[in-house]
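With one protein chain withheld, the remaining protein chains of the complex are depicted in position.
All chains are identified by letter, namely A, B, C and D, in their written order; residue positions are counted from 1 within each chain.
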Amino acid sequence: MLGLDKKDTTLLIVVAVLALFAPFLLNPFPTESALAQFNAGYPDLMQRFVIFGIFAIGFNILFGLTGYLSFGHAAFLGVGSYAAVWMFKLLGYNVVPGIILSVIVAGVFALLIGFISLRRSGIYFSILTLAFAQMSFAMAYSVLTPITNGETGLQVYSSDNPLFQTATDPNVPHLFGLVMRESYTMKVGAWSFSFNNGYYLCAILMLVAFYISIRIFRSPFGLMLRAVKSNQQRMNYTGLSARPYTLAAFVISGMYAGLAGGLLASMDPLAGAERMQWTASGEVVLMTILGGAGTLIGPVLGAGFIKYFENIFSKINESTLHGWFSWLPDPIEDPLVWLLEHFIGGGWALTLGTLFMLVVIFLPGGLVEGGQRIGRLISGKSRGTEDETGKPAATSHPAE
Amino acid sequence: MGILEVKNVNKRFGGLQALGNVNLSVAENTVHAIIGPNGAGKSTLLNVLVGKLIPDTGSVMFDGKSVLGRAPYEINQMGISRVFQTPEIFGDLTVMENMMIPCFAKRDGAFELNPLASVGKQTDIVERAEQMLIDMKMIDKRHMHAASMSRGDKRRLEIGMCLSQQPRLLLLDEPTAGMARADTNNTIDLLKQIKAERDITIAIIEHDMHVVFSLAERITVLAQGTPLVEDTPDKIKGHPKVREAYLGESA
Amino acid sequence: MDDIILQILNGLDKGSAYALIALGLTLIFGTLGVVNFAHGALFMIGAFCAVTLQKLLSLERIEVSATEKTAWGTPLEIKTPYAELWFGHDFGAAIIDWSVPLAILFAIPVMLAIGYVMERGLIKHFYKRPHADQILVTFGLAIVLQELIKHYYGANPIPTPAPSAFRGSFDFGVLLGFDAGSIIYPYWRMVYFAFSAVIIGAVFAFLQFTTFGMVVRAGMADRETVGLLGINIDRRFTIMFGLAAAVAGLAGVMYTPINSPNYHMGMDFLVLSFVVVVVGGMGSLPGAVLAGFLLGILESFASYSPIKNFFETWLFLPSIDQIIIYLVAIIILLTRPRGLMGRKGVMED
Amino acid sequence: FTNEPTGGTVTLGFNVPQTGPYADEGMDELRAFELAVEHLNNGGGCLDTFSSKALKGNGILGKQVKFVTGDTQTKSDAARASAKSMIEKDGAIMISGGSSSGVAVAVQGLCQEAGIIFMAGLTHSNDTTGKDKKKNGFRHFFNAYMSGAALAPVLQKAYGSDRKAYHLTADYTWGWTQQESIQAATEALGWQTVNNVLTPLAATDFSAYIAPVLNSGADVLILNHYGGNMVNSLTQAVQFGLRDKMANGKQFEVVVPLYSELMAKGAGANIKGVFGSTNWSWTLQDAGTQAFVKAFGAKYGFPPSNAAQTCYAQTLLYADAVERAGSFNPCAVAEALEGFEFDGLGNGPTLYRADDHQCFKDVLVMKGKESPANEYDALEVVEVTPRAQVEYAPDHPMFAGGDLGQCNPGA
Partner (left out) sequence: MNVKPDFSNSANQAATAPAFLSVWDLHAYYGESYIVQGVSFNVHEGEILALLGRNGAGKTSTLRAIARLGNPELRHGEIWLDHQPLHSMTSYQAASVGLGLVPEDRRIIPGLTVEENLQLAQIAPPIGWSIDRIYELFPRLGERRKQEGVTLSGGEQQMLAIGRALCRDIKVLLLDEPYEGLAPVIVDEIEKTLIKIKELGITTVIVEQNAVRALELSDRAVILDTGSVVFDGSAAEVLENEELRAEYLAI
């Protein structure tokens, strides 16, 4: 289907179903229950899952296929956001021009940076991209304040007078009148599920992005990118020029980042400079590795994983803990709460740090490998029979 | 006038004259062997031919066009393919994928942006790569990870990759080193067969005299960076200087 | 002119801080080939060694006042440091005063132990893993270390002053024939500079005049073959790692009087130290040190307001001080393929 | 309206930095919030001293108060994500907290769009109630203009009218507005401004900025820095011997216009004798302050910071406004808060001005104490600047450009 083989089609369908039913899947606990804290099915977080999923999918096209580790990809996310907010300021709150422009601007920006940075490889390339992104961040934070609104972040003011904004248009981002922030809430017994317009727009674009990424992985172009990673020398002596390939991959992944940035701004019309900081670039690197670099679905999983812990664990506080464990006798409750307190609220980073280590130590192929192990356990296949070439399955089929 | 004309090429590495005034002419559709002691500059000469090294002076013309100053991929696109002394393959890819890449390079040129095409649907490429694997007797290894093959197999794969490009000039740097005798003979047969089937010029570096004398139509002996003699195999075999400096008593 | 000299002095000092941090990093990153995102955390832990020692030395005996009360109604606590109780008021106070230099002695074993545990327990398993995995695991570790420190010491900077003997500043002005007071430079920064020079010299001597450096470099390039030559490369890697941790830690200890330490100081320096190491060239110790000083001095000059203004008016580059390091890094990496003095083949793919 | 409470409880959202450099300040704010919720539900604390007697200690409008917390990370993106989760997931009706102006402005904008009341925590930039003011947002904290207005007379008294000032300014919006305010206030005294150098937010070593001050001809250094920037720049200024130096025949001085207790702690002995301003101090003697300090100290064992006091006051003020309006509807609440005058929460009689939602109250000028009695006693109040002296017209140029807009009750 859609020019994909059976396995890829299945994967795409699974992802599509997951994305479509995310409002149910992410809200498994009744609203009033103690575990509702772990529900992630509210619009903002769901949007973030798919938007950062797009970001990571794009990053993976560069890193997973070519092995070029960019440490400045957040710059493209940032310019994408700025471009989109500027469109809102100038043209009006319809998200279409913003999203289109964010992709284009990020692509052009990636072309410039990529053209220069790709003159080097390995760590030298990483540091070049980092330097460009950090420069962009520093400028956006202070010098370019007239364009970026600095520390506060670029936003739409009522004095902006967009060109095409009519009185009847919603005064928030919308898609031809479909307001992004609006949701339909469905109550089923003790559960409540919200279906948000913005989320579905993002999810559809994510599916498109995912589909394109599968196609890229399976294309001759994708094969060449893997060849770059494997042996550039051989590539050159086989009559292939590695530079245009890597540059194309860089620009494509920059456009993905721009799309993610544009969507972020479309869901919430504010573009902050921190989006371009090295920590943001680092985050997408972590997402990709955590999920499984070079795999199709890994980056999406990694993005979800990180955003989940950041947003859910940071909101648990001591009194929530006491609420959960109040049924325990005090001498047990207090030490338990004391211990868990390290990992919640302001300690969410500790949870994340610990999980990073555990995942990378025990699941060398990232979360995808975890999934495969579970799959194997279920299907009862022993590892030895996986394939006869002697290479573990995770690496010989890099796109699982 | 040969298809490859090397004139007055010099190359120094620091104090070492690796190539000194090398003149070489390789006639079209011949197998030309370059032999010589270790460190004579044979690989260096090949490096100059494929654009890996730029000589200090001199000129290299392929089919009437200069190759100097061109990037390796451009030189390859002109029709020169090279097999390296230590196998250079795409270790992370499967054998089949390894074989497909040169086929793509041959068909699409140095760069082609086709991110939405599907590798599996490129039937011409798949067929060609499969045929080459069959020719190389490696078809049963098609799904194998190239890096986990034994070294002899890697070398055969690399030769196959170069041949699948149908180059006009094939440069082989010790293609049968470390290859079992049977495979060496197979390779010789393969090269002979290819030679017979299509117009191809082969320049080969080898220390295995069995290979050299089975294939070569002309031989250049290189010593300390300069050609010592150039002649037919029979003459070279009997050449006293060559025997002393290179072949030793065993030849 | 006097301002220029001042900026050079400042640059040297900033440079020595960069150089020292980069030196530790390049031992792990440039020599062992491990992308160590926890290096900043090691630096931070070094600084907290000083904090801890200061806290330990100034542990107080708490007596509850019978009569006085605090503004919120609890009884007032009267605190006396044990050091003063045990060693007498003056000597006790002097020990507390000297806690930062004393922390050097404290930090060396602590950092070596941390380095040892970290290498044996974690990093050892990651030499052969892809750099990406190394990034993930060391970043995770850095967060864990950082959060633990935050949990016990809070997020606020903790003042750790230099001994009072070093608190003033030295007047170079008179020495160099300028007006008195026109070029003054804090004593502690001079100490820091000297200390860096000694550490850098010692590490160089250790690696250049012994075969240790060569063996470790060889081990990084090809562990297997080095093992075939009878060399226990694991042990040397551990030593190297411990050494790097100690260098990072000492850099941290000595830095505390300049900047009050806080739990995220490591992350603040992390990116910069990677830039310094790479600009210096992978695998080159002198490169890292040179790049540290170069970037430090350039940054110092770019922060000097006449120069800032010059860039702003003539080159339309306002706030050059914010981007100078990255700008210089880009220029150097584009003009020299492997940074200033990088070795071929180290982390180039 | 958005998140109208229907059950027996009402949820407030406390959005404070829990990671990053301001985590300790965030923790302190959180403590104050918890205390405020306790008092709202059970009475006590400032409920007894507050001039408005609408609050009964039985929750808000009879509904038990619950709260959710989140981490702003001192990043506008993260702060908005966290606020959105409180609004979308937890049904928070009001958001409060924060420790920086960028975050305050960003979250205020979000609350305006979502139809939620935002009670700003620590935010000092003029913009929050200036060009970025919003109908749904309210600021109890003072601002940069007020710092200038309060500090200037004290500086004049202490250092005279003939001074040359050198500014180091954090290179982002808050730094700029503060610098602008202080420069205006000091120049009005007759001081000259020798130079203003912008320093990167990420800077940790300020030596290269401080050294040139030595020979600049200035005799006062004004540090428009906050948090870690301020701790480091002040520490280093002292290290460079600026405070021991004579310039133009006068003792060289350093001024830190905006103080916080935690910064004072971080800078240690270096702040001794340095002037600055704060919104509030636990050492004040009025009844409101004492009631709060007592409650806070009894619960946590140490006195609250002025950020904490702001958050506490904001929570009570919100609850009180709801009671008085008789509705949780943000528009009704806003109306009740606008022009509201009250006393008994510290700082004396206070006005929530309707024109820009800025609080007007006495401002404190502080000085680093020479011999602190304990670790919470680093600063002493030099002067309580009366409210009249820090007031300004709503259309003052430093606050121009904004528009409160319409109240948004949301869905």
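Here is the rule we use: contacts are C-beta pairs under 8 Å (C-beta built on N, C-alpha and C of every residue); 3 or more make two chains touch, one makes a residue touch a chain.
All values derive from a computational prediction rather than experimental measurement.
Asker: Of the listed residues C:L6, C:A142, C:A155 or C:V215, which contacts the missing chain in the full complex?
Answerer: Of all options in C:L6, C:A142, C:A155 or C:V215, contact with the hidden chain holds for C:V215.
Asker: Taking the full complex into account, find the residue in B:M149, B:L190 or B:I236 that is in contact with the omitted chain.
Answerer: Counting the whole complex, the residue in contact with the absent chain is B:M149.
Asker: Tell me which residue among C:I104, C:I231, C:I307 or C:L327 touches the hidden chain in the full complex.
Answerer: Of these options, the touching residue for the absent chain is C:I231.
Asker: Using the touch rule from the top, list residues of subunit B that touch the missing partner.
Answerer: Its contact residues with the unshown chain are 13, 16, 35-40, 42-43, 85-86, 148-153, 174, 177-185, 207, 209, 245-251.
Asker: Tell me, which residues in subunit C touch the chain that this view leaves out?
Answerer: Listed in rising order, the touching residues are 211, 214-215, 217-218, 221-222, 224-233, 283, 343-346.
The working rule: only the chains that are shown with their structure count from here on.
Asker: Please report the smallest number of touch steps linking subunit B to subunit C.
Answerer: The distance in steps between these two chains is 2.
Asker: Name the chain whose C-alpha centroid is farthest from the C-alpha centroid of subunit A.
Answerer: B
Asker: In whole angstrom, what separates the CA-based centres of subunit A and subunit C?
Answerer: 33
Asker: For subunit B versus subunit D, what separation do you get between their C-alpha means, in angstrom?
Answerer: 75
Asker: Could you tell me the distance, in whole angstrom, between the mean C-alpha positions of subunit A and subunit B?
Answerer: 46
Asker: In subunit B, which residues are in touch with two or more of the other chains?
Answerer: Residues: none.
Asker: Residues of subunit C that touch two or more other chains: which are they?
Answerer: 150, 319, 322, in rising order.
Asker: Under the stated touch criterion, can you name all the chain pairs that qualify?
Answerer: A-B, A-C, A-D, C-D
Asker: Please name which positions on subunit D make contact with subunit A in the complex.
Answerer: Contacts found on subunit D: 18-19, 23, 26-27, 30, 34, 68-71, 75-78, 80-82, 84-86, 88-89, 100-102, 105-106, 109-110, 113-114, 127, 132, 171-174, 198, 200-202, 401, 403, 405, 411.
Asker: Tell me, which parts of subunit C touch subunit A in their complex?
Answerer: So the residues of subunit C in touch with subunit A come to 35, 122, 125, 129-133, 135-137, 139-144, 146-148, 150-151, 271, 274-275, 278-279, 282, 318-319, 322-323, 325-327, 329-330, 333-334, 337-339, 347-349.
Asker: Okay, in this complex, where on subunit A does subunit B touch?
Answerer: So the residues of subunit A touching subunit B come out as 3, 5, 212, 215-216, 218-224, 226-227, 229-231, 233-241, 244-245, 248, 252, 387, 389-391, 395-396.
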